[in-house]
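I have placed the structure first, in the form of structure tokens, so that the comments after it can refer back to it.
For this view, one protein chain was removed and the others were kept in their places.
And then chain A:
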Amino acid sequence: MDVSPALNPWLLPALILVPFFGGLLAWYAERWSLTWPRWIGLLSMAATCVLAIWIWAHAGVAPVVPPHGSPEWIIEFRAGWIPRWGVSFHLGIDGLGLLMVLLTGVLGVLSVACSWREIQQYVGFFHLNLLWNLAGVMGVFMALDLFLFFVFWEAMLVPMYFLIALWGHSSQGGSRGGRSRVYAATKFFIFTQASGLLMLVGILALVWLHQQNTGEWSFSYAELLYTPLSSLQEMLLMLAFFLGFAVKLPVFPLHPWLPDAHSQAPTAGSVDLAGVLLKTGAYGLLRFVLPLFPNASMDFAPVAMALAILGILYGAKMALVQTDIKRLVAYTSVSHMGFVLLGIYAGTTLALQGALLLMLAHGLATGALFILCGELYERLHSRELGRMGGLTRRAPHYATALMFFALASLGLPGLGNFVGEFLVLFGSFAVAPWITAIAATGLILAAVYSLYIVQRALHGPPADDTPIEDLTGREKLMMAFVMLALLALGLYPQPVIDLAFAPLAQIANWYALGVPGA
């Protein structure tokens, strides 16, 4: 593939460096005014969106699988780093990574925008953490060196920890002030870090096996792809990687950090967590687990799919019994990510496309729902569903937005989530009809909990008579933007599917047939 001259390799590090330096600048700008950090944050994230769209516009990706076995990147950036270990600073982007980067940029803009009024304390430091977290996520979506990947994977945790621990909400009626948000942040950190270190052991073992074979240390994705493994080795390594990503996704028994982290995080933190951080888990499975360990993944698929179903049903069930609206939305994420997991392990091109679309749509819809929860909290100072009611009359614009995203979340045709879920189920049916059939019942539960939110929050008699401020101009703009994006994904998803066709089809091929040369 000839690379257009518009696609300078430095675009990739720029995607990381812009938020990185934006964060530093925002921190410093706090001394001038409290508005400066917000604008700097907004502009840096907007700049990453522009860069991502620029790459997309010039990519010219044909929806054809490359005939040879090796992965193909739209842009690659490579620089030496630690020769002792064969580590290089190697970034690369394909359609899959690009969409993820774009999602990160868009949700980054939304995160900054939704904190405009919520965050009043330590504004500069807040934006530093937010932007550094997003910079780390960008790195995760582009790293092609496993060492570098791990560095980004861990580096994005620390700012997230601070976001939850310092600007989070302590749960209502909870223990002493400040305790539970630190508890939630620590829980999140330990879950992800412990599983991450296990993944590091897996990475090291893989690299060591590669070194035994070839005599060279290398953490390069492209080289490790062809490491011959015995089936036991492959299974163990696959499990180490899977565990690292499964905690992030989260897969059913590994999810306990999620409801706490979500409900305690500030709005921007929840948007970031649900919209972007969960996707790094799914991305990791797609980019690393399936291609590196196709046979073991195939053997493991029934277990993974069973876990996916458990996640779908358990998440939906738990969502139904929540009284805290943010916790409710958090549990729906567990349910939706179950569909993504199902799609990934079904492994047909169709199912993978569905999983990707669902990831994008879920990021947008759930991000918007969390923003709405945050706005409600700003107004009511409560997240209890029992204290809402009658919002349709009290704040009609707000009610419309909430209705829209609740419907998106339940998978209304015409919106992005529907396309994703439909493709996942369609693609999985051929592989595992029974499992797919059970998973489909999750859609019914989704309808129940979505309508439950709508009914409890929007209809019925109002809990009290105090007037509620309706959406402000900034909030309307954000909501309208997300609505349009979801509509676009739902009505005309073809450009997105085309962009990611080649990498996804290649992953599906590897998964089905093994990596050539292995």
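The working rule: a residue touches a chain if its C-beta (ideal position, glycine included) is under 8 Å from a C-beta of that chain, and two chains touch if they have at least 3 such contacts; residues count from 1.
Just so we're on the same page, contacts and distances are computed from a predicted model.
Novice: Just go with whichever of "Peptide/nickel transport system permease protein", "Cobalamin-dependent protein", "Putative ABC sugar transporter, inner membrane subunit" or "NADH-quinone oxidoreductase subunit N" UniProt uses as the name of the absent chain.
Specialist: Per the UniProt record, the undisplayed chain of the complex is "NADH-quinone oxidoreductase subunit N".
Novice: Taking the full complex into account, find the residue in A:14, A:34, A:155 or A:320 that is in contact with the omitted chain.
Specialist: Touches the omitted chain: A:155.
Novice: Please identify which residue in A:5, A:83, A:215 or A:473 touches the non-displayed chain.
Specialist: A:83
Novice: Considering the complete complex, identify which of A:110, A:123, A:165 or A:342 is in touch with the unshown chain.
Specialist: Candidates A:110, A:123, A:165 or A:342; residue touching the omitted chain: A:165.
Novice: Which of A:10, A:208, A:434 or A:492 sits in contact with the chain that's absent?
Specialist: In the full complex, the listed residue that touches the missing chain is A:208.
Novice: Considering the entire assembly, which residues of chain A contact the chain that has been omitted?
Specialist: Chain A touches the missing chain through residues 81-85, 150-152, 154-155, 157-158, 161-162, 165-166, 178, 182, 185-186, 189-190, 193-194, 197-198, 200-201, 204-205, 208.
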